[in-house]
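For this depiction, one protein chain was excluded, whereas all remaining protein chains were kept in their positions.
Letters A and B name the chains as they come in the text, with residue numbers starting at 1 for each one.
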Amino acid sequence: MPLTHPDRLFPIDSSTRAIARELYQTVAELPIISPHGHCDPRWFAENKRFPNPAELFIIPDHYVFRMLSSQGIPLSDLGVPRIDGGETESDPRKIWRIFADHYYLFRGTPSAGWLDHAFEQVFGLDEPLTPDNADAYYEHIDNKLAQDDFLPRALFERFNIEALATTEGALDDLRWHKAMRDSDWQGRVITTYRPDAVVDPEFEGFSDNVAQLGKLTNEDTLSWSGYLQAHRIRRAYFKSFGATASDHGHFTARTENMPAVAAEKLFQKALRGECTADESDAFRGQMLTEMARMSLDDGLVLQIHPGSYRNHSADVFAGYGRDKGFDIPTSTDYVQALKPLLDAVGMEPDLTVILFTLDETVYGRELAPLAGAYPALRLGPAWWFFDSPEGMRRFREATTETCGFYNTVGFNDDTRAFCSIPARHDVARRADCSYLAGLVNTGRLREADAVEVAHDLAYGLAKKAYRL
Amino acid sequence: MPLTHPDRLFPIDSSTRAIARELYQTVAELPIISPHGHCDPRWFAENKRFPNPAELFIIPDHYVFRMLSSQGIPLSDLGVPRIDGGETESDPRKIWRIFADHYYLFRGTPSAGWLDHAFEQVFGLDEPLTPDNADAYYEHIDNKLAQDDFLPRALFERFNIEALATTEGALDDLRWHKAMRDSDWQGRVITTYRPDAVVDPEFEGFSDNVAQLGKLTNEDTLSWSGYLQAHRIRRAYFKSFGATASDHGHFTARTENMPAVAAEKLFQKALRGECTADESDAFRGQMLTEMARMSLDDGLVLQIHPGSYRNHSADVFAGYGRDKGFDIPTSTDYVQALKPLLDAVGMEPDLTVILFTLDETVYGRELAPLAGAYPALRLGPAWWFFDSPEGMRRFREATTETCGFYNTVGFNDDTRAFCSIPARHDVARRADCSYLAGLVNTGRLREADAVEVAHDLAYGLAKKAYRL
Partner (left out) sequence: MPLTHPDRLFPIDSSTRAIARELYQTVAELPIISPHGHCDPRWFAENKRFPNPAELFIIPDHYVFRMLSSQGIPLSDLGVPRIDGGETESDPRKIWRIFADHYYLFRGTPSAGWLDHAFEQVFGLDEPLTPDNADAYYEHIDNKLAQDDFLPRALFERFNIEALATTEGALDDLRWHKAMRDSDWQGRVITTYRPDAVVDPEFEGFSDNVAQLGKLTNEDTLSWSGYLQAHRIRRAYFKSFGATASDHGHFTARTENMPAVAAEKLFQKALRGECTADESDAFRGQMLTEMARMSLDDGLVLQIHPGSYRNHSADVFAGYGRDKGFDIPTSTDYVQALKPLLDAVGMEPDLTVILFTLDETVYGRELAPLAGAYPALRLGPAWWFFDSPEGMRRFREATTETCGFYNTVGFNDDTRAFCSIPARHDVARRADCSYLAGLVNTGRLREADAVEVAHDLAYGLAKKAYRL
């Protein structure tokens, strides 16, 4: 019994399914462009084996462990590392068994689709994971992981990844990227400039971070101009490791475009730790506009993805830290929030600002109308909770009629679950081909045009938007 | 000509329809669990005949009379009781004729589906209601209502209801529940603890209500601790009449978790009638957290359904009072609002908090991510205006990918229209089976798993979530 159906996610109607299948066949084998994600560059720098199935599939993947948490399984039983000194399960086989016992919770979710895809197509398993075969599953995967062709670089190549972007903080020394560059491996793993720690006055240790930014760049980051210059230098450094983009995930989409004097004053206040919450938000907003201006010079693409209430559970944050599945989307305004940035640089045809959202209500109401007018704007794909067949369908249905396909940027997987990358891109390709097939079969798109669009959505747009 | 199509609400595609039909056949005859609703317990306590078709189908059902109102028919012409001393139509035949004359207004609405279902399957009618057959319809139904097998208890049994929850205020003496308990009837009709009148400082007569709560429980409800203890006693009393849940419908989802001293101070202010609107909201929010804490002790399930702007029309409220079809949903935040309660008790695996919404935009953005992480949270079904085929489809499409099926709680009918109960549960079962069939036919769910899920959605989840 196959774990994945060859026609999965295609339209149900047979004539539309046939069109989707044909379109899909033209894009199924295209190389993967992964321009935004959270894989660990160390994997590819060191090329050591992945330790065990639990550490590959469960412990680092908040999509997986938050679902188990939601049914009362403590994160500590799943081996999620604690930061509060408490114990956490260390036997990967036990963790795996809990996972198998509760695998039914994932019915109907994209996680189940990604996992089954990886089990089958990466590891060659051919029956669904159940409590009964949990141990056998574990052994099977663990044995594979010991083989050379399951080492990170081998998988990277087998996955047919043309380019993979990781994300590093502005202060990161990029040592693993350096190690890759110094190696003889040819895989294209690039970094992305993520300056949260040095642009967010509310980030832990902000002023120390800014001081460290100064040291790294030999700039006086206590002055506004030195601070901006230091960013330029770090961006150039990241560019030298392939970066083509910066990445910004503030709570709101607020942007500002203050006179330099006001910005400098606010910066000084931030350094002294005296900003109110509103001023901190304003400073982050100012920095988005500053980053956009730097992008005009150095060509980095600016990615903005606001709207997540990070670390919502005080207990989980205290016990386990960030990124533990308790980041919850909120209602997000873009129209008022982006106006300062757009008035500053929105009409620049050579700038690319990619907007993401976790608030689906803005696709049609705000983002598509904005991207369908401003030259600098492009829409990122359905993302995170909406990196899913229904999420992708709603994205296309809500945006295409207003901003078309060419103001979108293709798919990104945004994942730290390495083995899910082929599955996720496959879902996106199937979903897009299904959407296109529906347009064709209702007279809204010519089939020859659909073939071109399918290729663009699967490959061309990401490459172009991210300048890869 | 049948009034209902045997394949109604199933997917249109024939292969998917076949799967849906098969799934449906496994759940169609399951007993009804109705864990949240507004039937009058007196019906079952007294077991007297329903007076006439207008009083059964029109006068108590705000789904029906608000639609007629929307086209200019005064509520008084429909026999809706006035509270302002004005006259209201008292001839049920006249009311029925107006209803029949305007039955076309319900085309495409779930009300039409429920009504046709009841006309056909409860009363054996086989042609659509029209102005021409209005009188014959009336006679037919009225004659049936005079028969023993159309008495409330007989219908309850015929409807195959395993458990039906009604809703009573905290001060209610539960006399009809007592009468049922003292009778030899075995039907399981249980109550639900709804304390609005004694937790909402803006409720008419709040301080008197709290005083009455004190009398009923022999507690000093002028003190914070006595007031809380009185709640515990009333909850226990409600539990003794089968209650497994409390129910809370504030305007916002705001929760608070104040220190006891601050809560007590606010409570005293509320008793003196000195709370500002914001303080009243804060007090209601504090009481949600207090109720959640009591639930940890006594096991009652906590139901929260915010977001309705009650009694929107000043004229209708003045003339007819509450629940007259002018409760209008509003945009509702849950992420910030629930944080105090969730920080207090959200990680408790033995607590069940069921969240409802009238703001569909939060299904995917807020509720599914929250329920897909916090052990204490479950999602109530599509509800009220969204208790409908499209509403249910959107609910599943927006929530399943993030929180799966097992963080939802099955269906509830939430109705005071007794004869619509089988119809409503049937719609839910058909809608869910249709959704599952779509997943199966697109390779997202194995058929054997779908059979299990269908059973859970129709029966198991409600029973488990509500501890029935």
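Keep this in mind: a contact is a pair of C-beta atoms (placed from the backbone, for glycine too) under 8 Å apart; a residue touches a chain by one contact, two chains touch by 3 or more.
All of these numbers come straight from a predicted model, not from anything done at the bench.
*Asks:* Touching the absent chain in the whole complex: find that residue among B:338, B:358, B:421 or B:468.
*Replies:* If we include the chain that is not displayed, B:358 is the one touching it.
*Asks:* Among A:405, A:418 or A:466, which one touches the chain that has been omitted from the display?
*Replies:* Of these options, the touching residue for the absent chain is A:405.
*Asks:* So which of A:370, A:392, A:409 or A:423 would be touching the chain we can't see?
*Replies:* A:370
*Asks:* For the chain left off this view, which of A:342, A:358 or A:427 is in contact with it?
*Replies:* With A:342, A:358 or A:427 as choices, the missing chain is touched by A:342.
*Asks:* With the missing chain put back, which residues of chain A would touch it? List them for me.
*Replies:* The list for chain A reads 11, 13, 15-16, 331, 333, 335-336, 339, 342-343, 346-347, 349, 361, 364-366, 368-375, 377, 397-398, 400-407, 438-439, 441-446, 449, 452-453.
*Asks:* Suppose we count only contacts with the excluded chain; which residues of chain B make the list?
*Replies:* Residues 4-5, 7-10, 12-13, 66-67, 69-72, 104-110, 112-113, 128, 309, 312-316, 325-331, 358-361, 385-386, 388-391, 394 of chain B touch the chain absent from view.
Everything that follows uses one rule, which is that only the chains that are shown with their structure count from here on.
*Asks:* Distance-wise, how many Å sit between the C-alpha centres of chain A and chain B, to the nearest whole number?
*Replies:* Measuring from centre to centre gives 40 Å for this pair.
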